[in-house]
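The block that comes next holds subunit A.
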Amino acid sequence: MFAAAAIAVLITMALALLRALRGPTVYDRILALNMFGTKTVLLIAVAGFLTGRPEWLDLALLYALIGFVLRNTKYRGLGADEGGTP
Partner candidate 1 sequence: MSEHLPVLQVVIPLLCAPLALLVRREAAVRTLAFAAAAASFAISVALLVSVLADGPISYPLGGWYPPLGIEYRVDTLSAFVLCVVSGVAAVLLPLGPGRGGHGLPSGRLHWFYAALLLAQAGLLGVTITGDLFNVFVFLEISSLASYVLVGLGSDRRALRAAFTYLVMGTIGGTFVLIGIGFAYQMTGTLNLDDLAQRLPEVRHKSTMLAAFAFLSVGVSLKLAVFPLHQWLPNAYAYAPPVVSAFLAATATKVAYYLLARLVFTVFGVAYVFGELGLGWLLFPLSLAAIFAGALAAIRQTDVKKLLAYSSVSQIGYLTLGLSFASLSGLTGGLVHLFNHALTKGGLFLAVACVVARSGSSRLDDWRGIGRRMPWTMAAFVAGGLGLIGVPGTAGFVSKWYLVQAALEAGRAELALGILASSLLAVVYVWRVVETAYFRDPGGPETRAEAPLSLLGPTWVLIGASLYFGVFTEWSAGVASKAAAMLLGVGP
Partner candidate 2 sequence: MTLAGHWIYWAIVALMMVGLYVLIARENLVKKIMGLNLFQVSVILFYVAVAKVRGGTAPILVEGAGDVVYSNPLPHVLMLTAIVVGVSLTAVGLGLAVRIRAAYGSVEEDELDRLDEADP
């Protein structure tokens, strides 16, 4: 069961990777990175069950968070121009 899930996750990872490598636009790559973050979370969860120690789902939270922060980076830059403008 979990093995099948792992393989499925790996395949979607490969597809996301292909999009990140091929581009062609910036937004394709951002979405690919984003999707990759999600898939890593899933993979860690699945691996946790496979090895019988599923308690590190904390990690998954962090990955989701990092994914969210990164996604905003390109949209927003570092937020430098906001000061003073209405």
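How these were chosen: all candidates are chains of the complex that A comes from, given by their letters.
FYI, a contact is a pair of C-beta atoms (placed from the backbone, for glycine too) under 8 Å apart; a residue touches a chain by one contact, two chains touch by 3 or more; residues count from 1.
From a predicted model like this one, the values you see are computed outputs, not experimental measurements.
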item	value
In-complex contact partner of subunit A, selected from candidates 1 or 2	2
Residues of subunit A defined as touching candidate 2 within the complex	51-53, 56
